[in-house]
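Note that this complex is displayed minus one protein chain, with the remaining chains in position.
This part shows subunit A:
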Amino acid sequence: MNSRSRNMWAYFMVAPTLIGTLVFWSWPAFYSIYLGFLKSENFGLVNHWVGFDNYQKLFKDEEFWQNLKNTLKYMVLFVPSTIVLSTFFAVLLNAKIKGQSAYRVIFFLPQVTMPAAAAMVWVVLFAQDYGLLNHVLGTRVSWLSDPRFAMYSVVLVGVWAAIGFNMLLILAGLQGIPKTLYEAAEIDGAVRFNKFRYITLPLLTPTLFFTTVVLMIGASQIFDSIYLLIGKTNVALPSVRSLVYAYYQNSFVYYDQNYGAVIVNILLFINLILTGLQFLFQKKWVVYD
């Protein structure tokens, strides 16, 4: 077959994905940046170029800084707790115990559960007067509407949902560590913790790093659980409202597309930095087989 017809086949096979990506994803990404420089009137019928006005307004908006802080706080609380707990359970499951597959299934269950449905049951569990959580703990905390606790409750639900999946990733990383290393350490009389500290942890670093970045990217886009756990009339909303929630509110509740666009463009900026970091460090740490 000549190279001309081979190339035609290649373009034919790539075309649907390439055209679909350009139309439905690439163009919208650039258009979102463009929208940030416009001021729309009459439901988008009239657009004025306003330069950086929307960004100036955004940076003067205290609510935006609070939302950014909330998003970062969520990331800082959610990512390390998920990583630590997932690693902990992965190490336990890696110890060749009975019933490993049953535990894996149970831990994975929240991952296949629709976040909307999960949030609804957590609302019932968190209820102040008749919630199971307060009943078990003997407390009367309003987990979801007290600004002091709301963020932690959202994080708890996030961690609950994320452990199973991340545990599996880390477990796969653990199973890639050669057994001979541990055997050598045992001959040298290393104790359990030292084996973890000096063999497992260093060799697991690439997996942990990859997992951390993926979790951070996901956490920076948190929306579902805030929308459903906290809700628009909740007094604790200002203390948990994320960037994406604010984007949704501004764009589709207040119908200010331009202001919504600048919020989400900031998020894009944060995500590009995270991806850049991943790319940079991946080259250093990850060994491809």
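Definition applied: a contact is a pair of C-beta atoms (placed from the backbone, for glycine too) under 8 Å apart; a residue touches a chain by one contact, two chains touch by 3 or more; residues count from 1.
Criterion: contacts and distances are computed from a predicted model.
Per its UniProt record, the hidden chain corresponds to "Carbohydrate ABC transporter membrane protein 2 (CUT1 family)" from the list "Carbohydrate ABC transporter membrane protein 2 (CUT1 family)", "Serine/threonine-protein kinase RsbW", "Electron transfer flavoprotein subunit alpha" or "Acyl-CoA dehydrogenase family protein". Taking the complete complex into account, A:Ser220 is the one of A:Ser145, A:Thr200, A:Ser220 or A:Ser239 that touches the chain left out. Considering A:Phe89, A:Trp143 or A:Phe209, the position touching the chain not shown turns out to be A:Phe89 (whole complex).
One chain of the complex is left out; on subunit A, the residues touching it are 1, 5-7, 9-14, 16-18, 20-22, 24-29, 31-32, 35, 44, 89, 92-93, 95, 97-99, 103-118, 120-122, 124-125, 127, 129-132, 135, 160, 163-165, 168-169, 171-172, 214, 217, 220-221, 223-224, 227-228, 231, 244, 247-248, 251-252, 257, 260-261, 264-265, 267-268, 271-272, 275.
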